[in-house]
Every structure is written in structure tokens, then in C-alpha cells.
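One protein chain omitted, others in place.
Coming up: chain A.
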Amino acid sequence: MKAFAQLIKTIDSTNKTNLKVEALADYFQQVSDEDKVWTIAILSHRRPPRPVNTTLIREYASELANIPLWLFEESYHIVGDLAETIALVVPDSQQETEKSLTQYLEEMLALKKESDEVKKEYLVSNWKKLNYYERFVFTKLITGGFRIGVSQKLMTRALAKSTGIDEEVLAFKLMGNWNPNKISFQELILEENEADYLSKPYPFYLAYAIEDQPNDLGDPKDWLAEHKWDGIRSQVIIRKNQLFVWSRGEELVTDKYPEFEDFVGKLPNGIVLDGEILAYPNNEIGSFKDLQTRIGRKTVSKKLLEKTPVILKVYDILEYEGKDIRKKSFVDRRRILDQLHADFKDEISVFHLSEIMKFSAWDEMAKERENAREIKSEGLMIKRKNSTYGVGRKKGDWWKWKSDPFSIDAVLTYAMRGHGRRSNLFTDYTFGLWDDEHKELVTFAKAYSGLTDKEFKSLDAWIKKHTLERFGPVRSVEPYHVFEIAFEGIAESKRHKSGVATRFPRISRWRNDKKMGEANTLEDLKAMIPK
């Protein structure tokens, strides 16, 4: 644990990626194999289940800090991170721990079953004897969500550096379900393992967004386009007559989509398809909202299966005849996929192909993009013909060119402090639109992104001076500032006060040129809902 806390401290002391990777690689050289496995697990979001609920954690911490609970809560809203708040408010200790990271995690795993008294004793005694960074790390492990400025990609790079194993190979090994408590470093990283290979997906290749026009990409003849489907990005694996469905969040979701059992026994074994799960009610592509009725369910009822069936819109093939074919060109992979689709589409009704479109001019492509909403796509994907299938988000070969978002001018009504690098700044906003009489503002969306750091800073200062009321961490502010809010989708909703749900709302512009009376009305918004 000492080494792990020191690592976090070192990473916290630099803003430079190279130095972070170096620190991580050094760390991997130093620590035991079991600590390595746990570190990999933690930094790839495979933390153990939370052993104590956060309400109790807050109580114990405020008691140890000798402050009332309300004061602890206020501090938390301002610090913006629970573990950091606890590490700051409890009395300091200069001691260092001798226990390893693995020992701590094993203790935490065992703690879940214990009584509240035992849990309290465990937390308090550790808080008392750990120094600041150890306390912070310890609490972070308990409360979960270990985001500390090191992405999985950075961690993989560091691991590659310290083991000499290729980064892409490592990324593949780290995919899927593995239990840090059961697997050894030898099994996870060093060995070739036949059994867990069976369910393993490949790292997803992700596209970069085209901000403006695709013209800079050169000759359109070097590129192929397809629609950007608005569903769940997934890999469907058929190996040894078994089906595995993985979502992009590296979640195994096979059970949620029983329709895909149809692939098994029909498609040859040793196939990995990359595509989008889409709702398909009434034999046509549905909206993301339709799909949402399927996402949350653990078990899928017959009724739901009938009402909202799904299909797989396939756009790539990563493995064929049991071989990794990601290094073949996109055109070659598509040729295999197209043939496969032609052979099996009649037999497997869930097997749909994302159609390829060729363009000789970017203008033509722009026209196609304008039609996207009508066919329930989000815009276009542009892929380089001779590109291999990469790992993660890399600039160059895959681009997404989304449809222009919807937008509307709304008034800032509430603000809340942000988290992480926005701690202690009011950066989480609620926006309202005018009602029919233009008298009251009706809340329609929350947005957290879209302003520059400078704009956040000046809005933060304004909010502090123009607060009307405080409700815990939230402040109502004088209605004054108008913002252009962009969003990707819009639908009627019974759950929202406004009666409208928008998808991915964010601030596109601060309309300093507009007075609040000039903001849009709820009627304006409702008029945007597709009929």
C-alpha cells in the first residue's frame, strides 16, 4: 500500500503524461505480482464491491473528525470527492503502513459480510493510522470509482513498458471478465490461456469526431462511409458453439439479448462481429429510447421481447475462422463480412448489415448526412479503405461526422458545484425555458460541459454573487444569463417536468448578446419533437 500511495502521490505531482507512465512502469517493476494484478484491476475499473455504504462512511468520518454531519456534507460538496474529503477532515497521522495493497483489498472483500460495528472499527482504526495519501487511497478503494488521472490506456502503456509485452496484446488480455482475487499475474499477463480466450472480446476501435468538414481527409475515393447507428456498440462472439455479447463498457451482456442465440449453430465458430445493437419494433429501426427499455433489465420477459426486439447492425468482423483478422484492411474485412451476411441473412433474422456507401465528392456525403435523422442514424462514419482495426481512440482512420445537433436558447436557473478538476467551482447547471405566458421558467435540461475554463471561472464568480437560495449543494440564481443548449435527440417524456427529454444536452454558446426575455419557450422545444 505504501508503494501504491506513493505512486498516486507521484502521479499527482506532475501534469505530464510521460512522467505518469514512467512512475507507473517503475511501480510495476517494484511491487509483488499480486499487487500488480490488483493495481491493474483498480485502474481498469474492476474494484471490489463497496463493503460499507457511503451514509455510514460519512457518519464515521464526521464523528472521527469531531464535526457535525452537516458540516461534513458541506465540506464534501465543496471538495467534490468523498475520499478526499475524509482524508482531509480526519486528524492527521504521520505513520506509514506496512501492509500490502493486496492485504488491504482482501480485508475489504471480507469486510462486506461483517457487522456495522466491525466495519466502523476497521475504517476508524485505519483512518487513524494512515498518512494523508494512504488515507486517501484507502478510502478511495472503499468508496470506489478510482479515477485519479490515469486512464486504462496509460496503465496498459506502462505495463507494456515494464513487461516488454506489446501494448495491443496486453489490451486484449485485460479485456473481459477476470477476478483479481483469483487470477495470478502469470495467468493474466504472462501466460497464453486457452480457456479465457474463449469469451474474450477485442479492444474496441473508436472514432474521432470531425468538428467541421471532412474535406481535410483528402480524396474521398480512399474512404467508405456508412450511417452512424444510435444503439449499443457491441461485439458478438461465437466460439465453440457459445455466444458472448460484450458492450463497449466491457460488460458481458449476453443474457440481455437472447435473440442473438440465433447466431449460434448457424454461423461457423471462431467469429467476432463488431456492430450496434438496435431496437427493431415493427420491423423497423427504433429510437434509442426504445432500446432503453431493454438495457436496464436483468431478465427479459417474453412480452418485452415481442414489443421491443433487437437486431445487430454489423459493420466489422474482427475474427474469422478462429483467426484475428484485425490487421487485414477494412475493405478485406468487409468483403468477408458481406459474404457472410449474404450467406446467412435469411437464416439469421437478427443479422443486419450496416450498408457501405461510396462517394466521389465530400458534398455528396454531406447531403447523405442531412438525411441521417430520418433513417434514425446519428450521422455518418467515415472509414479509410486500407485501414486496420486499431485499439482505442486513435486519430486517423475512423471518423464520426455527426448530424448537427438540435439547439435552443435557455436561461440558467440553478447551479451546483462540480467534481474532480472542477471541485469548488459552480459548473453543473440547470436550464429553463419560458412557459406559455412567458412568466415562469420551466426546467428542461442539465448541462455540465461546453464552456471554457475561463468562462466557468467568470460564471462561478457571478453565481456566488447572485445566489437567491441555497438547497444543500444547489443554488438557485437570478435568472439572467442565456445559453445556447445543444442536444442530440428529443422525445416526449412523462418523467420530466417539462414533458420533454433531451439526449446529451450541453452548452454550445454563452449568449451574452441575448437578454433573458429572448430565450426560447417550452413550446419552441416541443415543436422539435419528430412527429
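We adopt the following convention: contacts are C-beta pairs under 8 Å (C-beta built on N, C-alpha and C of every residue); 3 or more make two chains touch, one makes a residue touch a chain; residues count from 1.
Simple rule for what comes next: contacts and distances are computed from a predicted model.
Per its UniProt record, the hidden chain corresponds to "DNA ligase-associated DEXH box helicase" from the list "DNA ligase-associated DEXH box helicase", "histidine kinase", "Phenylacetate-CoA oxygenase subunit PaaC" or "Radical SAM superfamily protein".
Only one residue from A:Ser199, A:Ser407, A:Ser423 or A:Ser493 touches the chain missing from this view: A:Ser423. One of A:Val89, A:Leu105, A:Ile189 or A:Ala372 touches the chain omitted from the figure, and that residue is A:Val89. Even with one chain removed from view, chain A keeps its contact list with that chain: residues 12-16, 65, 67-68, 70-72, 74-75, 78-81, 84-85, 88-89, 92, 149, 419-425, 453, 464, 470.
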